[in-house]
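Just one protein chain is left out here, and the rest sit where they should.
Order as written gives the chain letters A, B and C; numbering starts at 1 within each chain.
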Amino acid sequence: MAGTDGGKERLRIGLIGCGFMGRAHSNAYNRVANFFDLPCVPHLTAVCSRNAERTRAFASTWGYESIETDWRAMVARDDIDAIDICVPNKFHCEIATSAAAAGKMVLCEKPLAMSAAEGEQMCQAVETAGVANMVWYNYRRVPAVTLAKQLIQEGKLGKIFHYRANFLQDWTIAEDLPQGGTALWRLDAAEAGSGVTGDLLAHCIDTALWLNGPMQDVTAMTETFVKQRVHQATGEVAPVNIDDACAFLCRFENGSLGVFESTRYARGHKALYTLEINGEHASLRWNLHDLHRLELFSHDDEGRLRGWRSIHVTDHDGSQPYMDKWWVPGLQIGYEHTFVHQVADFLEGLVTGQPAAPTFRDALATQRVCDAVLDSAASGRWTSLSQPSR
Amino acid sequence: MAGTDGGKERLRIGLIGCGFMGRAHSNAYNRVANFFDLPCVPHLTAVCSRNAERTRAFASTWGYESIETDWRAMVARDDIDAIDICVPNKFHCEIATSAAAAGKMVLCEKPLAMSAAEGEQMCQAVETAGVANMVWYNYRRVPAVTLAKQLIQEGKLGKIFHYRANFLQDWTIAEDLPQGGTALWRLDAAEAGSGVTGDLLAHCIDTALWLNGPMQDVTAMTETFVKQRVHQATGEVAPVNIDDACAFLCRFENGSLGVFESTRYARGHKALYTLEINGEHASLRWNLHDLHRLELFSHDDEGRLRGWRSIHVTDHDGSQPYMDKWWVPGLQIGYEHTFVHQVADFLEGLVTGQPAAPTFRDALATQRVCDAVLDSAASGRWTSLSQPSR
Amino acid sequence: MAGTDGGKERLRIGLIGCGFMGRAHSNAYNRVANFFDLPCVPHLTAVCSRNAERTRAFASTWGYESIETDWRAMVARDDIDAIDICVPNKFHCEIATSAAAAGKMVLCEKPLAMSAAEGEQMCQAVETAGVANMVWYNYRRVPAVTLAKQLIQEGKLGKIFHYRANFLQDWTIAEDLPQGGTALWRLDAAEAGSGVTGDLLAHCIDTALWLNGPMQDVTAMTETFVKQRVHQATGEVAPVNIDDACAFLCRFENGSLGVFESTRYARGHKALYTLEINGEHASLRWNLHDLHRLELFSHDDEGRLRGWRSIHVTDHDGSQPYMDKWWVPGLQIGYEHTFVHQVADFLEGLVTGQPAAPTFRDALATQRVCDAVLDSAASGRWTSLSQPSR
Partner (left out) sequence: MAGTDGGKERLRIGLIGCGFMGRAHSNAYNRVANFFDLPCVPHLTAVCSRNAERTRAFASTWGYESIETDWRAMVARDDIDAIDICVPNKFHCEIATSAAAAGKMVLCEKPLAMSAAEGEQMCQAVETAGVANMVWYNYRRVPAVTLAKQLIQEGKLGKIFHYRANFLQDWTIAEDLPQGGTALWRLDAAEAGSGVTGDLLAHCIDTALWLNGPMQDVTAMTETFVKQRVHQATGEVAPVNIDDACAFLCRFENGSLGVFESTRYARGHKALYTLEINGEHASLRWNLHDLHRLELFSHDDEGRLRGWRSIHVTDHDGSQPYMDKWWVPGLQIGYEHTFVHQVADFLEGLVTGQPAAPTFRDALATQRVCDAVLDSAASGRWTSLSQPSR
């Protein structure tokens, strides 16, 4: 880091990618200092994407000082401290390893990589270079989810019996939706690595590993409901090579059972990530469509009065994670704030030396589960996670 | 009471009225002994209504031993212990006073009477005769509502600040719905005394007086949205003389504020009776569309984990009112069970000598509030309840 | 059938078993004629269980004319038309086959049998004897669930992509809960055949096969969280031999994917049976804790106004299954009514000659899935259902 901004150190950001995630991250960099009082602030030094005009417009909207159209040029600049990767998954590994080699910190969108093998390579690169690194599994920083983590860590749930999570969408049901290209690369395995497994289940798995510890083994099934779609790149009908839906069962090392499902064919659900965890003393439930609420059932409550409690996680007194930074009780925050929190924690980690999670290494564990899930779906067998799967 | 039924004393019932309420009460008489072990059981001795054929069919369906077509004949029979009045409100007073004079117990559908003046007459009749009496404000016996009462009595809520209740329906919006006659007497003030005030608000008021004590004064407004309808009796268009909607504000003697509203023009609500009570330490909420749930907010819960709790009032361990008589946890009961509970309590009251509430005298208090509400709506002034209103 | 009751033919019932299900069925027999106008009515001829005193008390409460203490004596009586089996699963096969051989109709509690092999034997017995037969998968007759069936049959959902169902309970978490004996035979595989698979998942599977058609194959896992418990029969600690939890993935023949889970270790859920089905044009959701509601998402609704709709299935106009028999709109029914509906349909089936479902043969399909699920959990492999599994 170099230079100062209002007496604070600057973390000079080089963002690669101007899509949906580029916006979400840029917004977070811009907002964090308004709400979090940190010794270090992000500085929007450069943004990079292939189309110069589009990149310039993006830079103007979000306040980036300069643009690049070649990510290698960006990585080579010495006025940048951290590279933020917001491009399709197939570029993650090459950019991240190059950036690490150039001594840059690396922040990478999820999933970490196209495969665990790539992910391992990325981990080694950042660890060898000794650079700070983080993966944007942003849902850990929903205040309600962070609160869930605190309750579990405090032992409030006791022994865990069950974990279940779904991530349900419905935006690919129409058969005339094309695949591929800038907007729809998530439908092309060559760009994305997989379909819902890397896109949606990866979130569920990241949270699960964080809240409930490692998994032992999995059995999975996948399905591609629409078998062919026009490809944006060629204009021709091509086979669809991603998983439209994926479900798996697992056993966690703590003895609990897991059931996971994700799909883009669940009519009526826009982005319904739900999770529930059942423990001996209490259970917790959360969903992304009402992300400001945490549901809690406590067996410690008086018997006749036990029930699921809906906690509106908007208190301002410091008792609920992150919420003292925002508004007054009852006034909810939204999706974008999770990224602000993650930036804040990353910056704080730079100062304290306690790296913000999930690091690349943490995200590799998720990648390993994704790989095992896809392996199991292909083989029809339970796949073990006790040894690194590759 | 006389005779025995399986070694138990029999309460010989004479039911007057074969409509909706006649069915609900008959069902309760028939079911109570299957679920409640009481020293006394209802016996369906006779049912009375004007149409002999319809009455015979009703008797056959429900198991009444005999029929009458003139209520005076029913009241005169010496093989009947209790008269149950399920006919339009305009008949309540005359039948009840006659039945009491004949030494019968009297169970009367709500509202008690056409007016507080009539109600007072009815109270004097049963009290002079010394006969057991009860009014069918059945919602007191929803287990969730009874549980609310227990919590309030235990002081769990502390000082009460607010009470609010609505009873919302939408079945009279269509302008071509006729008024009057057997089916629609509730739309004719000559039969019903009032519109939603006596039909719906009366329930809200009964529960409120029970849970929160007496009211001091009220200010109200009423409205008749559809000004004329065909009358079933004459086939001619006639002015509508009932209140289609009624709302009022009140002050309770305990210092809390009340807001009440009822209507048959709230599109989307079939029979949505809702109530909420806010106290210093806790709040409670309930609604008739999910009558098996009680919602509780307890300020005693740990700060960061406070939230509204939805209690599924279906436990079988005796901790939740009435529920030990039914099924296993999680399996809900419905509307009709409230009548079974009320019969059980009435029978138990006969044995213990502790009359089941609400008695005629209790229901008179509700009638007084109804009258005051209608008076206030007519006069545009606050109306006091500190003295009997008439 | 023989004799008459109020001009109606009598179906003379011989009930075997006085437990929870004995009560639920007896209640249904007693209520059905109050609400359904059928040419044939149940008559409570005899009830049988081993303890004479207890059986006599049960007969007195519910109105059975006589008792038996040996089921063989019951089956041999010629004044009984139908045997209703409400005893632990291990007795189902022998009683049902004996009853069929004696020319009795047979109504059997679910699950049909200890295994598909037994189930096949039972099917052959009733089919050979040509006697009416039915299994009490009562949740098909929740009005909201029957309405779901109608919508699916009408094609309202279009192609189906996903089916998911859970049955979550929490009543066996306490480690000091014993197993076996009269009350807790469901915890003893020798009596019950399996744990949650036969008890809870069987319900989910029955509904799924009914709503979504046959399954192709399954992969499953089971767990026994508490490994040993005191056995009621011996007073000694013994291994627990049931599945405390079971989850499975499946493929349906219509190409949709299924995810199923059941457990008795989901803290906070008393009897939470939930199901959801996602189709091309619409999705449906239902749960047992609010059984009077059906949730519907219709993609045919105007885009900006699409949302999940909560249908309060309490209309009285004949448009919603069974509800025209009960009360007025907005007034919910409960768990026990599903049995009343099933009796009504059984009686109607006797008259029309269209057997009420599920028959033994229908229930055998569920049993086959249960067996395949347990086989898969034991073998760790996908198990096919395309051929009868045994």
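Structure notes:
Here is the rule we go by: a contact is a pair of C-beta atoms (placed from the backbone, for glycine too) under 8 Å apart; a residue touches a chain by one contact, two chains touch by 3 or more.
For clarity, every value in this text was computed on a predicted model and none was experimentally measured.
Contact with the chain that does not appear here is found for just one residue of A:E94, A:E127, A:D290 or A:E348, A:D290. Across the entire complex, the residue among A:R140, A:R229, A:R267 or A:H337 in touch with the chain not shown is A:H337. Per the touch definition above, the residue from A:L11, A:A33 or A:I277 contacting the chain not shown is A:A33.
Although one chain is hidden here, its contacts on subunit A can still be listed: residues 6, 20, 24, 26-27, 30-31, 33-34, 60-62, 169, 171, 269-272, 288-292, 312, 314-315, 326-337.
For subunit C, the list of residues touching the undisplayed chain reads 147, 151, 293-296, 298, 301, 303-312, 315, 317, 319-320. Listed for subunit B, the residues touching the missing chain in the whole complex are 161-162, 164, 166, 168, 170, 173, 219-221, 223, 225, 245, 247-249, 251, 255, 257, 259, 261, 263, 265-269, 278-283, 297, 299, 306, 308, 380-382.
Assume only the chains that are shown with their structure count from here on.
If each chain is reduced to the average of its C-alpha atoms, the one that sits nearest the average of all protein C-alpha atoms is C.
Relative to subunit B, the chain whose mean Cα position lies farthest away is A.
If you average the CA atoms of subunit B and of subunit C, the two centres end up 36 Å from each other. With centres taken as mean Cα positions, subunit C sits 42 Å from subunit A.
The set of subunit A residues touching two or more other chains comprises 306, 308.
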